[in-house]
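This is the structure I want to talk about, given as structure tokens.
Removed from the display is one protein chain of the complex; every other protein chain stays in position.
Showing subunit A:
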Amino acid sequence: MKRLFLKCFIYAILIVFALEVYVRAFHLTKDYPSRYIDNYGVEKWVPNQSGFSVTGNRRQNFSEYHINNSGFNSYREYNPTKDKIEVALVGDSFIEGFHQHYYNSIGKKIENRIKDIDIYEFGYAGYDFADQLHLVHSYKKEFDLIDHVIFGLKFENDLTRGEYVVVKDRMRLETPLFKTLREIKILAYAQSIGIIDPVRKAPGKLISFFKGNNKQKTELTEEEQLLKDTENNKTYLKNFKNLIHLYGYDKRRYTLLIDKSKTPKMFLDYLDNNGFRYIDFSKALEASNKPTDLLYDKHWNNNGRSIIARLIADYINKN
């Protein structure tokens, strides 16, 4: 019996080691860039890092990223001037675009469509509207030189708070423990493909088994759900107003990039009635014959990014 356990233990260690070698050799998991909080309290990537972003078990999506001097993923450095036309794209991972080669970003695609324009991409995974406005507010001097600023806004996700504070959960990923764990590539890979999820869910399952699975989740009625949504929407709108009050919002230069199909009418009416400009991408994505999302996550694929770039380029040309 001892022999069996000893051998199982040795084999387990060796196999984990072999898997680590395979994952590294075939670059099956993504590299994690380091993040930090700058002097203004803005969370961003540590400048001048490069690496590869990987999606899917079998590297179905593989792309290189490059963090520039400003701490954002882009092939260019950001030096806004009065003379040139510059556009800033501010948003979350959709704008950040780790899932694409950094020379094939939305910004680069816009630049390919419009001559003599510089697109600055301020994308950062998890940025909500508070992060975005706080960033622009913190670097006001630089942003004042930029001709257009376009904010990616997902109504339901990005307006859950009315004031910016550093998101401590994200910064916890920079602790030595998490950094060390990320260096174990097989662990990072296992996490990315969802194989660790059952372990996370296990305690809950065990509890429900012993409780007899009797407790059903109380589903809200249609009316209750509507009431809840209305309340949430009111809160989000309040947060929006609060954020623009706190950090400022230049209606002449700033534009929102939104998915109208997922934005409540109440908010759209507010934008229309108060002179907020926005670009709606829902119809353009829907009209596409080819898929616009990646296979393993809901980020835009090359086709999706091209459509977004076209919409923004058309908007810039018009304005």
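Definition applied: contacts are C-beta pairs under 8 Å (C-beta built on N, C-alpha and C of every residue); 3 or more make two chains touch, one makes a residue touch a chain; residues count from 1.
Simple rule for what comes next: contacts and distances are computed from a predicted model.
Colleague: Please identify the absent chain by the protein name in its UniProt record; candidates are "NADH-quinone oxidoreductase subunit H", "dihydrouracil dehydrogenase (NAD(+))", "NtaA/DmoA family FMN-dependent monooxygenase" or "D-alanyl-lipoteichoic acid acyltransferase DltB (MBOAT superfamily)".
Modeller: UniProt lists the chain that is not shown as "D-alanyl-lipoteichoic acid acyltransferase DltB (MBOAT superfamily)".
Colleague: Tell me which residue among A:Leu19, A:Leu145, A:Leu246 or A:Leu268 touches the hidden chain in the full complex.
Modeller: A:Leu19
Colleague: Using the document's definition of touch, tell me which of A:Val46, A:Met171, A:Ala202 or A:Met266 contacts the absent chain.
Modeller: A:Ala202
Colleague: Just checking the interface: what residues of subunit A touch the absent partner chain?
Modeller: Residues of subunit A in contact with the hidden chain: 1, 3-4, 7-8, 11, 14-15, 18-19, 22, 28, 57-58, 60, 189-190, 193-195, 197-199, 202, 205, 209, 291, 295.
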